[in-house]
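A single structure is presented below for examination.
Some chains have been omitted; the remaining ones sit where they do in the full complex.
Chain IDs A and B follow the sequence of writing; residue 1 opens each chain.
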Amino acid sequence: MSSSYGENIRLTIFGQSHSPAIGMTLEGVPAGLKVDMAELNAFMKRRAPGRDSISTARKEADEPEFLSGLKDDITCGTPITAIIRNTDTRSKDYSELKVIPRPGHADYTAEVKYNGFQDFAGGGHFSGRLTAPMCIAGGIIKQFLKEKGIEIFARVYSIKDICDEGRFDKPVSDKAFPVVNDKKGEEMVALIESAKADGDSVGGIIECVITGLPAGLGDPMFDGMENRISKIVFGIPAVKGIEFGAGFEATKMFGSENNDPFTYVDGRVMTKTNNSGGILGGITNGMPVMFKAAVKPTPSIYKPQTSVNLQTKEETELIIKGRHDPCVAVRAVPVVEAAAAIAVYDAMLGN
Amino acid sequence: MSSSYGENIRLTIFGQSHSPAIGMTLEGVPAGLKVDMAELNAFMKRRAPGRDSISTARKEADEPEFLSGLKDDITCGTPITAIIRNTDTRSKDYSELKVIPRPGHADYTAEVKYNGFQDFAGGGHFSGRLTAPMCIAGGIIKQFLKEKGIEIFARVYSIKDICDEGRFDKPVSDKAFPVVNDKKGEEMVALIESAKADGDSVGGIIECVITGLPAGLGDPMFDGMENRISKIVFGIPAVKGIEFGAGFEATKMFGSENNDPFTYVDGRVMTKTNNSGGILGGITNGMPVMFKAAVKPTPSIYKPQTSVNLQTKEETELIIKGRHDPCVAVRAVPVVEAAAAIAVYDAMLGN
């Protein structure tokens, strides 16, 4: 099912941008695990809209209400369901989109797929808002993984052609803008604000690192860590590419450059470089897993665009209203962490 | 299961590089579809080893024997199983790898995962040889898709830093080296031969195009076309990255540049550019689906490398024997087509 993910756990996400609620069900989590609600809510806030000058003006508290699966905040072995009520919805902003689809958005493809019955308000099930339930699941699972010594942290690697600098080996999530080099971060924010002022948007690349993983995680062929992670990361709206370790750069190297030599450090097998991104044959080798996700510029821009009128069947100009982020890559940073956490945990439960 | 793929069809791949046979089972194909065996064998030959100066010296006929699922070469509705006997196996070449894992290969991670019980000969289940069964399935399915007007064709987009040139809008598979610009192709071959002479290897990027797809294929969230295609393409050994449409380049654009304006051509909705790679919200929009896969340099090189001895627990030098391609990206071209065909067909059966 397209709104479900996982083999050993199963995450199901439901809701539309303007339906009564959005939410998630997470099956397969063992009984007896404690959820720290304050920590979860802090994680949710990293994704929540309406926080600053560079995110959408839509305001949502985004505090999940748990309906099942917990007893005194401890998992009881049955499906965990949590919901978030949608409150600040303005569906009338979207009424035009059924006839004139927004370029770069799923309006047209949803119209074809659902024969006109899709819930187009706010992007429906395709809305970035649906990443909130993914963050509920991922936020819980990050806590379970931390207990096992596994940490997952992501940063804004680049915005348009401005690239972060410096070694990324610890979380930067306590920063207002999640980069290693704050000066670069300021440049990025300035670029986003400038695009916003222009009624335009920009894209970016998110880098994610997972440390503390044991070697031996993942499976050959179609359930390797690359397959598992990419399957969920492409579930984040606007992601159009993913690469592991050196990724596309690896194609520019000789084998003798790209191969990571093995060595022993403190009696443990490690590699001297990490071009593989911690994954060999789909299976973790004990080095940090590293990947980058390409996030396209927000398709909803305020500049006039060329589209079509599906009723009159002719080209037309479209001017988008509504409230949108000028750069979805920024708020997607915790979502990428959530996605990685879910993929890793699913693989671990099968080991 | 890690060696299975698909929701509406299910492809299961079995075998190790040096086991009695390799093969595949394909479930869920409707009854009544004709398989052209000559065409299938021609497709298999595009991947088969031992054909020229730049592929491994191992010789395998790679003609599948069908055990079930067909009656007079027509599908009868039950699982289709085909096998290829392994003949030219030289397992003694590999005996050392259990103790001294090859950098960039799955030897070490398989040792950890399977506690020493893995079949390491020839790379076992991790061998590129396992892409042959994927080509049986994909080769059959390409025929079914062609009947529906859908064509899938891939090329070598780049080898190391040499990039193909020219518009890629029709198959180049009849060429000895699958590029648009043959002069660029010659440069690539020269580079591969030079790396081979050096005992080294090179990587490359494969581009794949799917034409004739209807709009409306794929599903929101985790079963979008990007999720589906990436899940199978990362099942091809050595793939370390994938991008759809403009992919990572899209992150360098403004939204106003990246958004593909809609238009009508001959009464049909199309887009003026195709930065989305034919996919919006995970769903096809009727434009060609386009993606690129990054293939790392063959990890098996003949130059001395640094590895570890898992018994003595110390660093050691490794010199690899055996027969290997100096650039797996080349033979992976039809495999990428096969993978794309399988992913597309699986999505279509669910529509």
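Just so it is clear, contacts are C-beta pairs under 8 Å (C-beta built on N, C-alpha and C of every residue); 3 or more make two chains touch, one makes a residue touch a chain.
A quick note: this is a predicted structure, and the numbers were derived from the prediction, not measured.
Taking the whole complex of the structure file rather than the 2 chains in place, the copy count of the single sequence reaches 4.
Going forward, only the chains that are shown with their structure count from here on.
The distance from the centre of chain A to the centre of chain B, with each centre set as the mean of the Cα atoms, comes to 26 Å.
The residues of chain B lying in touch with chain A in their complex are 1-5, 13, 101, 103-106, 108-110, 112-113, 125-126, 130, 158, 160-161, 195, 200-205, 215-216, 219-224, 226-227, 230-232, 234-235, 237, 239-248, 250-264, 267, 269, 271-272, 275-277, 280-286, 294-301, 303, 305-308, 310, 313-315, 329.
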